[in-house]
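Just below is one structure, and these are the notes that go with it.
What you see is the complex with one protein chain gone and the rest in place.
Here the chain labels run A and B in written order, and each chain numbers its own residues starting at 1.
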Amino acid sequence: MKKQVPLLREFTKGLWEINPTFKQILGMCPTLAVTVSAINGIAMALATTFVLVFSSLMISLVRKLIPNQVRIASYIVIIATFVTIVDLVMKAQFVELSKALGPFIPLIVVNCIILGRAEAFASKNGPLRSVLDALGNGAGFFISLFVLGSIREIIGSRTILGYQVLPNGFEPWLIMILPAGAFLALGLLMGFANLYIERKKNLVRESLIAQYKRVGREEITDEVLKEAGV
Amino acid sequence: MKQISLIVATLTIIGIIAGGSLSLVNNWAAPKIALNLKAETERAIFLVHPDGKRYEEIKNAGLEVYKVFNEKDSSVGYSLVYDGNGFQGNIKLMIGLTNDLNRTTSIEILEQSETPGLGTKILEAPYKDQFNGLEVNPSIILVKGAEPSNPNEVQSITGATISSKAVVAIVNEGITKLKDIENKGASE
Partner (left out) sequence: MIVNLWQAQVEVKRKNMETTTTIEPKQKVYFDLTTSPHLHSRWTTSKVMWFVVAALVPSIAAALTFFGWTQIFIIIVAVAFSVGTEISIQTIRKKQITWFDGSAALTGLLLALTLPPNFSLSATAIGAIVAIGLGKQIFGGLGYNIFNPALVGRAFLQAAFPVQITTWTKPNFAVDSVTSATPLAALKFDKIFTDTASMTIGNIGGSLGETSAIAVLIGGIFLIAVGIVNWRIPLSMIIGMLVFGGIFWLIDPQNPTPVFHIFAGSFLFGAMFMATDWVTSPITNKGMWIFGFGISLVLIVIRIYGGLPEGVMYSILFMNGFVPLVNRYTKPTIFGVAKEAVKK
């Protein structure tokens, strides 16, 4: 029997531990393409989260009714339905945003985060947990896109959410709002994140070694580290 | 056999539900989307003809072109939508023309994907305003470095020659096409 994870944990794990962008490295296409400004990142993340939450809920509700052979096809139809709804609503109500995000709203269908969560989580868990998991992943995606969008907007156009934050004397680095800038910014962010994690791991490892020497335990494996919460 | 019918039934039901809910949303959204599109076209048409109050689409022209009328319902000219290749992608323009097609009233860039900060200077006043009341006969000419000396000359943007050239080429080509249609219409 699977160990039951606390409900809150299903949400919080998506924020960092299995962050879609930085840990699962999923959904790279919208991450790189739309984050030329913070507002675009926010809109994209919200649209994705909407689709993610509702499709996870639906899939988790019907998971026992769908024959195994056609589960992926069924998931895709469900996801595509919600994506089309988002697309239509945005075109009707938020014309400017829908223009800025262009083809990337319909492309949420192929965003691996959604199918990934559907297959890995929603198809195996109840509705409540699935929604919490979807919300957590959506929030994680939101954080990544907002951070990336902010960095690119600040350096590439001197503004954040449309407000100027850097002085006129600062010559904006146009590369940051070009595709190359997306790769550079994301790569460096990931690099620094991994560096931080590595450093933290080493610190915990060292303190554990010291601790275990006193207690007397065989060796520090990855499992031991995981238990210690690294 | 039972398995197959189950699969077919599941997919059919999902398809019906998905299609049904989408048609509901579309019923609500479609008129709004159409309204948005119309408002956008209208805005663009009157941007190049600020004194315009009413417009009529010229049908069967093979071009997206509108005749614009002012308050007194007399024609002030044409608004022509025309596009062509820029430096990196398509440039779509709204070109305002006088009734005799001899001058542009002004131009408006509807869509473009030029290099930010360089090609996008075609959106800015120093370049764009050169098209206000510009002579188009025999055609618009792009000059580099020097100030325009003739009424049909436009000065190029430093460092963005290709984008500047593209806009002029699109305007010239659009006007030629429109004139051809006018002539044909007159002869018929």
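Everything that follows uses one rule, which is that a residue touches a chain if its C-beta (ideal position, glycine included) is under 8 Å from a C-beta of that chain, and two chains touch if they have at least 3 such contacts.
Computed from a predicted structure; not experimentally measured.
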item	value
Displayed partners of the chain not shown (whole complex)	A, B
Residue among B:V25, B:L110, B:I162 or B:I181 that touches the chain left out of view	B:I162
Contacting the left-out chain in the complete assembly, out of A:L107, A:I160 or A:L174	A:L174
Contact with the hidden chain (one of A:L15, A:A100 or A:L184)	A:L184
Chain B residues that touch the omitted chain in the full complex	87-88, 115, 117-118, 144-145, 158-159, 161-162
Residue numbers in chain A that touch the chain omitted from display	171, 173-176, 178, 180-181, 184, 191, 216-218
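Operating definition for what follows: only the chains that are shown with their structure count from here on.
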item	value
Distance between chain centroids, defined by C-alpha means - chain A, chain B (Å)	38
Chain A residues within the chain B interface of the complex	65-67, 69-70, 73-74, 77-78, 80-81, 84-85, 88-89, 91-93, 95, 172, 174, 177-178
Contacting residues of chain B [partner chain A, same complex]	3, 6-7, 10-11, 14-15, 18, 21-22, 25-26, 28-29, 32-33, 36, 40, 115-118
